[in-house]
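For chain A:
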Amino acid sequence: MLDLGLDVLLKGTNMVRLLQGLWVAMQISLVSIAISMPLGILAGGLMTMKNRLVRFIFRIYLEFIRIMPQLVLLFIVYFGSTRVFGWNLSGESASVIVFVLWGTAEMGDLVRGALISIPKHQYESSEALGLSKLQTYRYVIIPQTVRRLIPLAINLITRMIKTTSLVLMIGVVEMLKVAQQIIEANRMTSPNAAFGVFLIVFILYFLACWPISMLARYLEKRWR
Partner candidate 1 sequence: MAETLLSVQNLTKKFEDHTILDGLNLEIKKGEVIVIVGPSGCGKSTLLRCINALEPIQGGTVTLSGKPIEYGSRNLAAVRQKIGMVFQSYELFPHLTVLDNIMLAPLKVQKRAKDEVKQETLQLLERVGLKEKADSYPRQLSGGQKQRVAIVRALCMHPEILLFDEVTAALDPEMVREVLDVMLDLAKQGRTMIIVTHEMQFAKAVADRVIFLDQGHIVEEDAPEVFFEHPKTERAKQFLNVFTFDKVEHK
Partner candidate 2 sequence: MNWDFIMEYLPMYERAAILTVKLGLIGIAFAVLVGLICAMIQYHKIPVARQIVAVYIELSRNTPLLVQLFFIYYGLPKLGLQFGPELCGIIGLAFLGGSYMAESFRSGLETIEPIQRESALSLGMTNRQTMQYVILPQAVSISVPAFVANVIFLLKETSVFSAISLMDLMFTAKDLIGLYYKTIESLFLLVVFYLIILLPVSILGSLLERRLRHAGFGA
């Protein structure tokens, strides 16, 4: 029979270690999401403000964060902070910082997009009905914004989870790193482990992201 190297995963605690590696990645993305959501909503609100300077500053921030590959941002924070500030950031902390910076920018843009996508008529007709500014937001604008926003925000979570695979490159021991270690340790006994182990890593990433993507798509359809 063709040796796919899947047996390695049944040895000792290998499978558990892989899952722990995935959990590290999940933790980084969940913590980052939790912090960047409120910050992103704040940023989005600020970006729709009339103040040109505020808008300009956020625009520059947003464009820089979005145009740079996330790996470059990780390098800047991880290597740069040591050099410039003398900090000795752990890979995990550097990852959370980058993911929060990135998440805030993306979330801010989504909030801005959702806010400006509400047609002006909605404000006008609320006003015509005699609703106060606060009531207009409370009952008309925010419910519509939230419905547009939630599926996109959920999608951002899957993007973060996928991007956590990069933290391997700044020395964080997550699933891919564990996978490499397992393959290395079993090089003699199981030469084909690279196939089986990376296949499982592929599947595990898929299982982590797919349900979330499906949820986002379901909500998007339901609330359209």
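Behind the choice of candidates: all candidates are chains of the complex that A comes from, given by their letters.
Keep in mind that, in the parts below, a residue touches a chain if its C-beta (ideal position, glycine included) is under 8 Å from a C-beta of that chain, and two chains touch if they have at least 3 such contacts; residues count from 1.
No experiment lies behind these values; they were computed from the predicted model shown.
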item	value
Complex partner of chain A (touching, any copy) among 1 or 2	2
For the chain A and candidate 2 complex, residues of the former touching the latter	2-5, 63, 67-72, 75-76, 79-80, 82-84, 158, 162-166, 168-169, 176, 179, 183, 191-192, 194-199, 201-202, 205-206, 209-210, 213
